[in-house]
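Presented below is the structure to which this report refers.
Only one protein chain is missing; all other protein chains are in place.
To keep things simple, chains are lettered A, B, C, D and E as they appear, and every chain counts its residues starting from 1.
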Amino acid sequence: MDQLTATLLSAPVLFFILGGLAAAARSDLSVPETLAKGMSLYLMAAIGLKGGVEVAKAGIGTDLLGALAAGLALSAAIPFLVAPALSRFGGLDRINTGAVAAHYGSVSVVTFVTASQIYGSSGFAIAGFMVAVLAMMETPAILSGLLIARRESGKLISRELLREVLFNGSVVLLLGSFAIGMVIGEDGFEPISPLFRAGFTGVLCLFLLDMGLIAMRRILETRALTLRLAALGILFPVVNGTLGVLTGTLIGLDAPSAAALGILAASASYIAVPAAMRMSLPQADAGLYLAMSLGVTFPFNIVFGIPLLRGIAEFAGALL
Amino acid sequence: MDQLTATLLSAPVLFFILGGLAAAARSDLSVPETLAKGMSLYLMAAIGLKGGVEVAKAGIGTDLLGALAAGLALSAAIPFLVAPALSRFGGLDRINTGAVAAHYGSVSVVTFVTASQIYGSSGFAIAGFMVAVLAMMETPAILSGLLIARRESGKLISRELLREVLFNGSVVLLLGSFAIGMVIGEDGFEPISPLFRAGFTGVLCLFLLDMGLIAMRRILETRALTLRLAALGILFPVVNGTLGVLTGTLIGLDAPSAAALGILAASASYIAVPAAMRMSLPQADAGLYLAMSLGVTFPFNIVFGIPLLRGIAEFAGALL
Amino acid sequence: MDQLTATLLSAPVLFFILGGLAAAARSDLSVPETLAKGMSLYLMAAIGLKGGVEVAKAGIGTDLLGALAAGLALSAAIPFLVAPALSRFGGLDRINTGAVAAHYGSVSVVTFVTASQIYGSSGFAIAGFMVAVLAMMETPAILSGLLIARRESGKLISRELLREVLFNGSVVLLLGSFAIGMVIGEDGFEPISPLFRAGFTGVLCLFLLDMGLIAMRRILETRALTLRLAALGILFPVVNGTLGVLTGTLIGLDAPSAAALGILAASASYIAVPAAMRMSLPQADAGLYLAMSLGVTFPFNIVFGIPLLRGIAEFAGALL
Amino acid sequence: MIETTPRERIEVLVDAPLAPQLALLAQAAGITGHTLIRTESGQGRHGKWSEDLISGATAKYIFLTIANSERADAFQEALVPLLESHGLVVLRSTVNVVRPDRF
Amino acid sequence: MIETTPRERIEVLVDAPLAPQLALLAQAAGITGHTLIRTESGQGRHGKWSEDLISGATAKYIFLTIANSERADAFQEALVPLLESHGLVVLRSTVNVVRPDRF
Partner (left out) sequence: MIETTPRERIEVLVDAPLAPQLALLAQAAGITGHTLIRTESGQGRHGKWSEDLISGATAKYIFLTIANSERADAFQEALVPLLESHGLVVLRSTVNVVRPDRF
């Protein structure tokens, strides 16, 4: 409960709520798309750099390999886990099932970033290498989603799609900044730390303000979201998040990193996957998958998922 | 005189002058609109947060209520004060009179922000709660302006317009950040203070550079601005500003806050009101009201109004 | 060699390389144009301010006049130096020769900024007044390029073009910020230093990330660039840069400032000149001059030119 | 060959804050869809304008809608009172569309 | 007077991520050029959309291409299978151009 209050009263989450309230009151407040894109690039570069710098300090260790493998498995597997619920309980056809499932297998960078800020500010510090896991989990789910959508089809992956999976902009930026952080280390990071470390939480506030506006507007304008699908949008993060935390705990991650793996499993993509789905499954309803991932799951994770998964991770860690 | 020099030699005002000179020399220097909008959002969030944090420290006190009431009264009344001059001396028809008058009743966030930066940097600190007064004064003048423009008309306010008045983007952002600042207090503000406090004056410089360009280009390109209207654009801030300072002094505000109320009364809107007027009084000449508010009154206030109203406030405070 | 390693391992250059690699892998990573423009404005304002503040501290001295004269001469002369190579060895017609030559006479602000960051971080500090030289060298080359392109033509310079040369946006911003820096001095700079000094290297990283993307995409998409022209794009910075360093050393600049004059001579414009050429020599191939200046010379300078010219400057300084 | 059917193309240059009103008028005329196109700047008898995100008052969009001639007429009729007050520029022409029942 | 020649103007409203595919189809139909025009927002039977740079999924462009009628036919034919799946709006009309050999 304390964790929930601490989350709710942190500046980033309050700005997120402000955005949601403004959109609900149909205020004309808005952040230009270009700036939102810029803040998103900034947050990815910053989180990548900070992760890399930490790894340069702490060393990689064997944890990283286990975490990478676990992340890869979760990203590839979660779409198959959620697909039956989407088609049977949610009533989606095969193509929309695949498209939505891909979103849940992938991750939300900002959910991870917000969690790492909130956890970190109370001394519950996620290991730096989790950024690599974040990058690793961005795109494998796209392939799983496509497999679900067109199981029969022979030619699953075009060259274009493979490039999207391997060299997707956010994957490249996250991994690239991570590598740069590892190369430059704490000393090389010092001159850029005012922008990338000191400015970080403030930019996160402004970005979450915009995300609050976007999420609420998605919910208000959606035509495709049924009550059942909205319920799944809340159930999925709880189930997948718990699965992620337990996996993390079992492979020996410390509690904060296990919680982070939970956050990754719980969160749904709204950057890498939607564009890929629009390209590969144009028949799927973009309004639907964005409403679920941005309108339902993202707010749930920011407000409830972050404290919840920390609680589960601390509990699971204590059991072992 | 010292105050004037101090104002003129501060970095933000120098950048404003640089923008004006560049536009006068018809340089192709320009700041993309999207970035200007972003800086404007940033400045509003920052000023709101800082005001809220200060109130969290200092408590609200009874001053706030008096100041809010005074602000509301000034915003609603000033359009009626300036309207006769606009129509008789300025020669405007009823619709344009109403549209221009609404601008003068409302406020300019950046004039307030610049004043608070310049005053604050010489220890003449405006009370935090004046940010709430600023937000309060943004939109009531819209209603007064409409009353002036179409006195007969029965259906003055559409639901759309009411939403614009109550939930205008800048009102929501100012009040929302103010509330967030009050909730998080000094401690919660600390992690975001590098962006919102340390970065503040620098962003103000870049924003005023753009405002200098915009203001000068407005003046150079306007077709609607007569000499008489330009004279009113200088007279209004002096008269309304003095009125604001005196009101503030009489209701017991300290000198800096009384000067701030003067700044609010003296300044004319260029964010909330123009869009509302374009929507509600499309027949009014946008070129005219933007030339007066952005091209004449804004520069006058930035350069002369800020030191002048401080002088009046110090004088009035000493008299009482 | 140490210098090269230090350059290659600095965060800004690593981000530049990341951008290049991402574009080479045909990743969809991209920075919105508006933000790139904003960062470019920021970098110019910051470098101008910092130069001015330093001059306010150190005084102008007689060096400035010599350096300004040398810069002017280099900017005006280099187009004539490179033109024969472009037309004879490169096979360009008169118009394209003039357009490309103008780029090499002018300068690249970001190459200067990167050099000043990298030099400065190892105590090899460029004098503040070199910013004025940078601004001075932006546009004279435009006139030289036009002379080369249409020697016969009587009416060389339209009023529009003269304004472009004298009041070009980047010239105005650089000189304006420089002047503001001189006026406000160290004390007045202090409140804006978090944005303009502390944030500087970080913004440079993000800007160079984008430049890496742009430069590599230019190379991949160009149709006009021949091997011979690409070779010239590498030869020119070496020859012109050496010329600049020697000139600087001869007129008595200290080693860092002589190296900076070399950087200015070596670098090719991609801001002020391309737009002017599009306007004045629309027949010239924009794809060609941007491929040479942005695609070849810019990366060469960032990675190799910066350490190379420092080496030459130290060597030349030791000889004298 | 693909069969195409003529429909009316109406383009209205409109101030950004007034675009939602056009959408309502189009809807009232039975038109189900429209697209807003971005402009950069312009010039007319009332002087110059350019994109303006700060005041939000002087930016303009091109409101594009395709409709059958009946609905197009109704929409154009509804625009008449706004022509002068809102400073609209209204263009109408014919285009061929593929799935005509949509429009 | 300048001589002008009629050519076909095809405009396709298309989701941003699908625009490169249109370019390939146009090329396959022998069309050498196109221009993408920016939109801001729109409304249709599937609801509203507006520019969206974060997810990159719901922004749209107008793909404009000029071609002779033969190539225009080939391109339009190639679009048929995408009409429903990609939610395209396709408009075709005639314009007069100056250097007709370019198109």
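We take it that contacts are C-beta pairs under 8 Å (C-beta built on N, C-alpha and C of every residue); 3 or more make two chains touch, one makes a residue touch a chain.
Please read all numbers here as calculations on a predicted model, not as lab measurements.
Colleague: The complex has one chain that is not drawn here; which of the drawn chains does it touch?
Modeller: C, D, E
Colleague: Out of C:I214, C:L232, C:L253 or C:A316, which residue would touch the omitted chain in the full complex?
Modeller: Answering carefully, the residue with contact to the hidden chain is C:I214.
Colleague: What subunit C residues would touch the chain not displayed?
Modeller: Its contact residues with the unshown chain are 33-34, 36-37, 40, 214, 221-223, 270-271, 274-275, 277-279, 282-283, 285-287, 290, 294.
Colleague: Considering the entire assembly, which residues of subunit E contact the chain that has been omitted?
Modeller: 1-2, 4, 9, 23, 32-38, 61, 66, 93-99, 102
Colleague: Tell me, which residues in subunit D touch the chain that this view leaves out?
Modeller: 11, 13, 37-45, 60, 62, 73, 76-77, 79-80, 83, 89-93
Definition applied: only the chains that are shown with their structure count from here on.
Colleague: Over the chains that touch one another, what is the least number of steps taking subunit C to subunit E?
Modeller: Between subunit C and subunit E, the shortest chain-hopping route counts 2.
Colleague: Check every other chain and keep only those touching both subunit C and subunit D; list them.
Modeller: Joint contacts, listed by label: B.
Colleague: With chain centres defined as C-alpha means, what is the inter-centre distance between subunit B and subunit D in Å?
Modeller: Roughly 35 Å, centre to centre.
Colleague: Report the inter-chain centroid distance for subunit A and subunit C in whole angstrom, where each centroid is the mean of the CA atoms.
Modeller: Computed value for the inter-centroid distance: 40 Å.
Colleague: Centroid of subunit D to centroid of subunit E, CA atoms only: how many Å?
Modeller: 19
Colleague: On subunit A, where are the residues touching two or more other chains?
Modeller: Counting only residues that touch two or more other chains, subunit A contributes 32, 34-35, 37, 194, 198-199, 275.
Colleague: Could you list which residues of subunit E touch at least two other chains?
Modeller: 53
Colleague: Where do chains touch, given as pairs?
Modeller: Those chain pairs satisfying the definition are A-B, A-C, A-E, B-C, B-D, D-E.
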